[in-house]
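Showing chain A:
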Amino acid sequence: MQFDWLNLAIIVFLAAGTLLGAVPLITASLLAPRSKAPDLGLPYECGIAPHGPARVRFGINYYFYALIFLAFDVDVLYLFPVAAWYPGSPGWAVFWELMLFVGILALAVVYFWRKGVFVWPRKVTF
Partner candidate 1 sequence: MTRPPARPPGIEGIPALRRSAPDPGSTGCHADLTLAAGDLPAAVRQLSDAGYFLEDIAGVDVTEGIMLVYHFDRFEAAARVVLRVIVPHDAPQAPSIATVYRGADWHERECFDFFGVRFIGHPDLKPLLLPEDLGSHPLLKGRDRRSLYSLLPLSRMVDVDKEPE
Partner candidate 2 sequence: MAPQSDLLSPSGPPIDPPILDIKPVQQILDLCRSMSFWPMTFGLACCAIEMMAVGMARFDIARFGAEAFRPSPRQSDLLIVAGTVSKKMAPAVVRLYEQMPAPKWVMALGNCAISGGPFCFEGQYGIVEGVDTLIPVDVYVPGCPPRPEALLEGIFALQKKLTGRRWWPEPREDRRP
């Protein structure tokens, strides 16, 4: 493939994004005073020395959020390039592949629908 202005623009965009994150960090580490207190790196636990493990079990009910995130967010992310190339693609095979992909993710949406997360039964008054 040829290297044209679009590729350059993308590379510049990537570089600008990386700099946007890196420059404040580097500037701060160069221009700010540095504290050398012994307890600086101690994990924060309201002023007491931390005890107990840092990795604790958290509620498994958070899988709801993970699955909904997958079904909506990651789904749409993968559909962006499909949306760009779909008009120019030949035949029905592409359509059925797309339906397969969306169908599997739609199963997750149906699961949540049946669980009732899309309905708020009480009228919310302020």
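A word on the picks: all candidates are chains of the complex that A comes from, given by their letters.
What we mean here is this: a residue touches a chain if its C-beta (ideal position, glycine included) is under 8 Å from a C-beta of that chain, and two chains touch if they have at least 3 such contacts; residues count from 1.
These numbers come from a predicted model, not from an experiment.
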Numbered candidate touching chain A, per complex, among 1 or 2: 2
Chain A - residues contacting candidate 2, complex: 29-40, 42, 44, 46-49
